[in-house]
Every structure is written in structure tokens, then in C-alpha cells.
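Excluded from the complex is one protein chain; the other protein chains are retained at their positions.
Take a look at chain A:
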Amino acid sequence: MAGKRKQILFSALEPGLGLKKALEHTQTEIIDIIKLSRLRGRGGAGFPTGLKWDLAYSAKAPKKFIVCNADEGEPGTFKDRILLNEHAKKIFEGMAIAGYAVGSQEGIIYLRAEYRYLRPVLVQAIDELRKAHLLGKKILGSDFQFDIDIHLGAGAYVCGEETALIESLEGKRGEARNKPPYPTESGYMGYPTVVNNVETFCYVPYILIEGAAWFQKFGTFESTGSKLFSISGDVKKPGVYELEMGTTVRQVLNLVEASDTKAVQVGGASGICVAEKDFDKPLAFESLPPGGSIIVFNRSRDMLNVLKNFMEFFVEESCGQCTPCREGTFRLLEGVKLMEQGQCSIHYLRVLRELAETMKISSKCGLGQMAPNPFLSIIDNFKGEILARDRVTDSIPL
């Protein structure tokens, strides 16, 4: 039943049990179990996890890597921080199972610099897992070995994009690569690499223990299981909630005791803004892609101001490597400033919309492809309060 609070990740897990179950299976059996569970990546794009692992498994190479993406930088997202701080062993167990399944002995967790204070927690968890023979050589007495390195980021949102993350891991500027080749074929140092989100790894031990059929029971057909939502903004009870996939926006608003809600930004700055008419839509990959972030705005908020904040974010975080994104984010922000002053003609707004559509198809990575999302959705949904505002000044810049 959608909307019920479903605790998977927030329920107890016996450390090592998932890994023990995994070692009773062959590599391909594990990949089949993950495929059958229809688990999809929780880092935003929703790529099927079993398929990703299969691609890395099938790649022939002397070495492979498992990378955990803990760069959590999407505005409004803090679910991974909770997992890192309170459930680190689940993450690492999931990584070890992935390592066994695809044939990798080396894991790396890429931790954003802003979370450096969590590093000691991770170091300790890794230490304890080594002592319990759940990491290191001869895991649980088997021939399988797997260990994990912590790698700190240095403050750049775009490094959350998986190929930029790999560049950063290699000590370079975090600039996205052209795909293909995908990381599963050629990733860290050219070796096949699985990059998954913190939350994605956490579900893995539960699926190994309880089975794919159990996991499928939750959520919708295309989006199985539960999902962590980071909820902030104009609500009485902000925080991280674990909810079944398919929960509607309205159910979430009721749960966190939001009142007088005007708009909800789903999926952070890269996501889309929905108004009341869409509050009954389900949060699921096939409808409103959930991402990790839900930001709620009440009727007192100026949506143009919200949009300006998002566009400033993208202008700052664009790596500047490709023109549609570098120039486009700048133009869109300038446009928002014109609108703010009541000086953007409807004609120019149409030019900006075309530019936004161009950015979606011609930007090199997800940052530039998704930066138009808040621009288009906020303007579409809140035309009434945005277009042809009273002029602040009479001089027309640009």
C-alpha cells in the first residue's frame, strides 16, 4: 500500500548475514537476484543495478573497482549523510557483495569534503568489519577478498556525476567524460568500475537475506522497494523518511505536516517543481523521479526568488567544459534577474525557453541537461506570479 512508512533500511540488519548468503551463491546467481528484485539506483538516474553489475561482470579485465558515490551535493539532499553516519556497515557490506558478484577486490568510497567530519565514523566501521572478517583477506573464511579505501572530495558538486567522480578519483579536474565508454567498461584507471549511490548499496544485504520476491512486494512495478526522502523547507517535521516508492506528494506533505503548500521541488535543483494540481502524482521513476530531495514552499514564498537561487547554484557549479551549459546557465540566470525587475519581454522568455531545450539535448553531462528543469517547471507552473511583474527600475539592461 503506497504511502505507508516502510522500513527496510531503517530496520535492523545482522552484520555479515547478507554477505554470508551471497557467498553461498555463484556470481551470476547474485546478479540474477538483484535483477529480479528490480532494484534501481538511488543516486538520481534510476539505472537498474543488476544490469550495471552484469555489465561489469562481463567485462574482461585483470582488475575491477566498486565505487560508492558519497558526494551527496544535490540541494536539499541529506539522506546519505544519515546512512554514512548511522548505517555505514550496511553500505560497506553492500559494496563487498557487489565486489564478489562482479569479481572485484577493491572498493573506494568517494566522500564529499563537506562531510569530512564523518570520516572517523567510516574509518572505524571499516576497522570493525576487518576484525570481524567481513572485509580484508579470506572474508568469512572463504577465498574472497575485498577492501575499501576512503577518498575525500574537495568541494565540487559536478563530481557527483559518475564520470567526473572518476576523473576526480584519478586526481584530475572533475570534468565529465564522454559516454560511451561507460564506467562498467572503462572506469577508474581504465578498469571496469561499478559506481553506485550510498543508498543503493544499503538495500543489497537485505535483498540477499530476504529475497528478490520480498523486495518486489514494495513500491510499484517499475520502482520497487522503499526510498529515503530528505524533506526540508516549509514543513513542521523535516527530516529523512523511508517511504514506499509510489507514495504521492500529498501523502508526503501530510506526513511531514506541511500546511498552506504552494509548490514542491522534487529531486533537488536538478529536479522539477510541482504545483497543487500534481500533488497526487506518485514519487516513482515512471512518474515523478524521486531523487533524494523534497523541498516544500508555502504560499508566502516568491517562486522567482526560489528559481534564482537554483540558477545561481548551476552557474557556480557548472564545470565550464561545454558551451551549452556554461553559457546557458548564465543566460537563464540573467533572464531570471530581468524577470525579477519586470523587464523580461514575453518574446525574450520564449528565446530562453528554446535555449533551455537546447541545453537539455546538447549538454555533455547531467548537470547541463538538468539545469533547465527548475527553470521550465517553475515558469510553467507559476506564470501568474512571474510574468510581467511591476518594474523595479526603468533602465533596461542587456
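In this section, a contact is a pair of C-beta atoms (placed from the backbone, for glycine too) under 8 Å apart; a residue touches a chain by one contact, two chains touch by 3 or more; residues count from 1.
By our rule, contacts and distances are computed from a predicted model.
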| item | value |
| --- | --- |
| Which of "NADH-quinone oxidoreductase subunit NuoE", "Spermidine/putrescine import ATP-binding protein PotA", "Menaquinol:cytochrome c reductase iron-sulfur subunit" or "Stage 0 sporulation protein KD" matches, in UniProt, the chain that is not displayed | "NADH-quinone oxidoreductase subunit NuoE" |
| Which of A:63, A:250 or A:301 contacts the chain that the document leaves out | A:301 |
| Residue, one of A:76, A:94 or A:219, that touches the chain absent here | A:76 |
| Residues of chain A (touch criterion as defined above) contacting the omitted chain | 72-78, 80-81, 113-117, 151-157, 168-174, 189, 230-234, 238-240, 265, 269, 293, 295, 297, 301, 306, 309-310, 312-313, 316-317, 319 |
